[in-house]
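Just one protein chain is left out here, and the rest sit where they should.
Read from first to last, the chains carry the letters A, B and C; within each, the first residue is number 1.
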Amino acid sequence: MNARLLALLPAAIAINLVIGGLVNALGLPLYLDSIGTILAAVLAGPAVGMLVGAIGQLLFGLINGYQWIPFGLIQLVIAALAGLAAAHGGFRSSSVTLAWGLLTGLVAGALSSVISYVLFKGVTATGTTAVVTLLRQLGWSLPVAVTASSLLLDLVDKAAAFLLVGALVRALPLRMMGRFPRAARAVGR
Amino acid sequence: MTLAPGALAARAHPFTPLVVTAAIAVAAIALPGAMATVALYAATVILVLATGAGRAALRALVPLAPLWLFLFLLHGVLGDGSRVTVAGLSLSRDGLTLAVTQGARLGAIATASLALYAAFSPARFVDAVAERGWPFSAAYLVVATLLALPRFRARAVVILEAQRSRGLRLRGSVINRIRAIGPVTFPLLLGALAEVDERGFALETRCAAGTVRRTALAPPADRMADRMVRWAAALSAGAAVVWRVFG
Amino acid sequence: MGPVTPLVMESVGFRYGADPVLHEVSLRLEAGEGVALLGPNGAGKTTLTRLAMALRHPGTGRVVTVGRDTDGRRPEDLADVAGYLFQQPSAQLFERTVRAEIAFGPGRLGWPAGQVEKAVASVLEELGLEAISDQHPYDLPEPTRRLVALGAALVSAPLLLLLDEPTAGLDREARARVARVVGSRRAAGAAVLAVTHDLGFAVEALDRAVVLEHGRIREDAPLLGIVGRDAKYPAPPLLALHRRLGLGAVRPTVGAMAPLLTSHPETGTLEA
Partner (left out) sequence: MTRLGFDDVGFTYPGATVPALTGCSFAAGAGAVTWLTGALGAGTSTALLLAAGLAPMHTGGLRTGRIHTLGLDPAEDGAARALGGRVALVLSTPATQLSGIAETVAQEVAFAPANLGWPRDRIHAGVGRALEALAIPHLATRDPTTLSGGEMQRVVIAAMLVLEPELWLLDEPTSALDVDGRALLHRLLRSEALRGAAVVVASEDADGLATVADRLVVLTAGRVALDGVPQDLLRGDRIWDAGAGSTSIGTLARVAGVAAPRPLSVDEGVARWAR
């Protein structure tokens, strides 16, 4: 592995794990814990994004408990989709970016509902689980409640993450853009 | 990081807690039924206490408590099937069993992970990897990220301070708060990318990307006991899987 | 009634967790004063400036910034009267252009667009950044980026300027600009409190020194009474020459000393 990747990966992983704190300070119901994964996929390709997602999930598990490891699968899918979007100029405008973000949110939400229903019996992170409990109280069946709440949260979160990365990459300074040729393609330049 | 002085977990070879944690996680998922998983959770807590990482068992309660609460609500209270009455509450019998099983399962995994984190020494881990001749870049990524986290957290705090000093208000209407996402997140992202360049220069000059086998500065001792514990852990996890599949 | 005092600290004590950082610090900055905050690493210098910006609040005592007690106030409540330059410009830079970056603060303060534009233009001119005002800050060399961050702290015309190592890593040209700007802001009535290791800059731009050691003020005196007198703060070359030539009350800067040292082309002796 070359020195630039050795420098890029820890930064991207740390962004995944830390950025939520900044958004929390604004009191917004977002995690954005895939920003580093998406950014790495856009700048250096889906394989690098996947590595960021995988190692990030390993470390997140070390700090918060390994029970959440299965959700790491979602990070890999996000990296793949972000890489695909980047290769097709998917970050060239906010509307196109939003479309890719919603698509990714849909896939991520579907996957996460399967994981949380099968492996976690619907009880995972408290934000989603609170919604699940509420829906269940209203008489929804458990699988439906889990799917609906995962989709809702993931659609918003992944769309926001894509939009943010898109805005960042479109406004990247020339020098950085020059050093990441993939980024130029991602924004259609 | 929060170990008792002279703790067994701190003296063990870095790979030993790693293998034990993995084995507990595998066993937790494999073991069937409430009895077995509760027993595993109990065993994990005892093991963690015995190796001097007891505080991890306590710290694990922080993420576990809400999980347990929701398991109880969602499955115990709102679950389907035959009901039992406990202390005046009508609860689902199956749901309750499921909640206990899942709760103990998560308890064992969370406790073991946090104990592993407490026992994790970046320098010893790097040396252990170097001594085996395994790829340094893998160890580098894990350790560099772990050590970067406090730096990034501190930077996030300074960014909020800097933008507030320029008059940015973090509260207010949702629109205002959405508008504030850029000013608070972009400095972190741009700063990180700018730093990547320079750190890349430094790592290149300091031969981090070489193919030479790295020297372990203070290789941790891998005692017979370490190896025996690792084998025992791996075999127990295997046994749990076999029990689940054929039992 | 005279102008508001830019900074008053009364017997301020501050702890970070269990570690005491500042004890019984009392300090007063009048309008137009320029104070260098000196002292070894870990003496509490940065903490002191943070208290003045309401980024931290004192455990004991009182901090009043431009007439506003920081108790119960947040940094954003002081942003219109105080400016803070952080050590790392990367803590704040996020806009696409230098101009937009500097305009961010006034925009948050709710200034009308015309006023923002005027203020930004004047800061760009003051710092000599006009030619690069449409470039991305991260396309500029690190020292220039620091000037952009300084511009962002200056743009709201604060009455109290808190500068944390304003010249660290700057080249000669940029340092001279910072010194000039500090001088002109002081002349306009702003008080400046600068944490700095750069004694050349301090001697050129500031008058008073507050030496902080182990969280206490060890000395509060005219800068020239400390620099070159205390072995920890050796005189920069201009000041050393100034003293050896016995130039007295003249400021030890190139601009002030040069006229005295101008030589006759023929004889090469001093004019004065």
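Everything that follows uses one rule, which is that a residue touches a chain if its C-beta (ideal position, glycine included) is under 8 Å from a C-beta of that chain, and two chains touch if they have at least 3 such contacts.
Predicted model, so just to flag it, every value in this text is computed and none were measured.
Although it is not drawn here, the omitted chain touches the following shown chains in the complete assembly: A, B, C. One chain of the complex is left out; on chain A, the residues touching it are 3-4, 7, 10, 174-175, 177-179, 181.
Listed for chain B, the residues touching the missing chain in the whole complex are 122-123, 126, 130, 136, 140, 143-144, 147-148, 151, 195, 197-208, 210-217. Along chain C, the points of touch with the absent chain fall at residues 41-42, 141-144, 165, 168-169, 171-174, 197, 199-200, 234, 236-238, 240-241, 244-245, 254-255, 257-259, 261-263, 265, 270.
Criterion: only the chains that are shown with their structure count from here on.
Of the two chain pairs considered here, A-C and A-B, the higher C-beta contact count falls to A-B. Spacing of chain B relative to chain C, judged by their CA centroids, is 45 angstrom. Centroids of chain A and chain B (each the mean of its C-alpha atoms) stand 20 Å apart.
Contact of a single residue of chain B with at least two other chains is seen at positions 159, 182, 186, 190, 194-195. Multi-chain contact residues of chain A, defined as those touching 2 or more other chains: 173, 176. Those residues of chain B that touch chain C in the complex are listed here as 155, 158-159, 161-169, 182-183, 186-187, 190-191, 194-195. Of all residues in chain A, those touching chain B in their complex are 1-4, 6-15, 17-19, 21-23, 25-28, 32, 35, 39, 43, 51, 55-56, 58-59, 61-67, 69, 120-123, 126, 129-130, 132-133, 136-137, 142, 160, 164, 167-168, 172-173, 176, 179. Residues 50, 53, 55, 74-76, 78-80, 82-84, 86, 88, 90-94, 104-106, 108-109, 138, 152-153, 156 of chain C are the ones that touch chain B when the two sit in their complex.
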